[in-house]
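What follows is a structure written as structure tokens; I'll ask about it next.
Apart from one protein chain that is not included, each protein chain of the complex appears where it belongs.
Up next is chain A:
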Amino acid sequence: MTTVSRIAPEVEWARRLLAGDESAFTPFVESFQHRIFQYTWLMCGQREDAEEVAQDTLLKIFESFDQLEDPERVKAWVFRIAKNYCLMKRRKSVFAPDRELSLDELLPGQEGDRPIQVADTSELPEGRVLRQELSEELERAMRALPDTYRSVVLLRDVEDLSTADTAEVLDLTEDTVKQRLHRGRLALRKSLAAYVEKAQ
């Protein structure tokens, strides 16, 4: 489990930028540029759209930097802007239609669970090739999630936002975030069964 005792670097850079410190500009941009792109790429589905949305987001961030009230929550503020641009840009047809994932279809012991290859450890598969494979499978599985779930999984797990911040970014209640996160994870777990389940 991660603990939040240390100030995240982006919080420090945001504070310094608010104070007019130009030396924080490049690290701030570099830190967020890739993360914003990863988010927009997984939410928009098309590279050109994702790049455009990521650039629009960066520009909006700096244009409205005076409106960043709480540097502690800079990440949530940034992703809220990114989410809004994604919504404007999104071509719905790229993804499977939104639908509700039921707990029942996601539980183990159901047909569709794959055979299992990886030995039981609490660690992820070792080795570059296996990790590469897992990462590609995870990307495929995330793309296959209905986007109501994908957006929650990306913010909570990939970007490590809190439940409260994720709820605020997506205009959801915390309970809805928790429910969608759980179902999204269960769907990913099912897709990744070959990598995350114990050998039997």
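We adopt the following convention: a contact is a pair of C-beta atoms (placed from the backbone, for glycine too) under 8 Å apart; a residue touches a chain by one contact, two chains touch by 3 or more; residues count from 1.
One rule holds in what follows: contacts and distances are computed from a predicted model.
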Chain not displayed: protein name in its UniProt record ("ATP synthase subunit a", "Zf-HC2 domain-containing protein", "ABC transporter permease" or "Quinol dehydrogenase ferredoxin subunit NapH"):
"Zf-HC2 domain-containing protein"
Touching the hidden chain in the complete assembly: which of A:86, A:101, A:172 or A:188 does that?
A:188
Using the touch definition from the top, which of A:84, A:148, A:163 or A:176 touches the missing chain?
A:163
Touching the absent chain: which residues on chain A qualify?
1, 17-18, 20, 22, 25, 29, 33-34, 37-38, 41-42, 47, 50-51, 54-55, 58-59, 62-67, 103, 107-109, 120, 122-124, 134-136, 138-139, 142, 153, 157-158, 160, 163, 178, 181-182, 185-186, 188-189, 192-193, 195-198
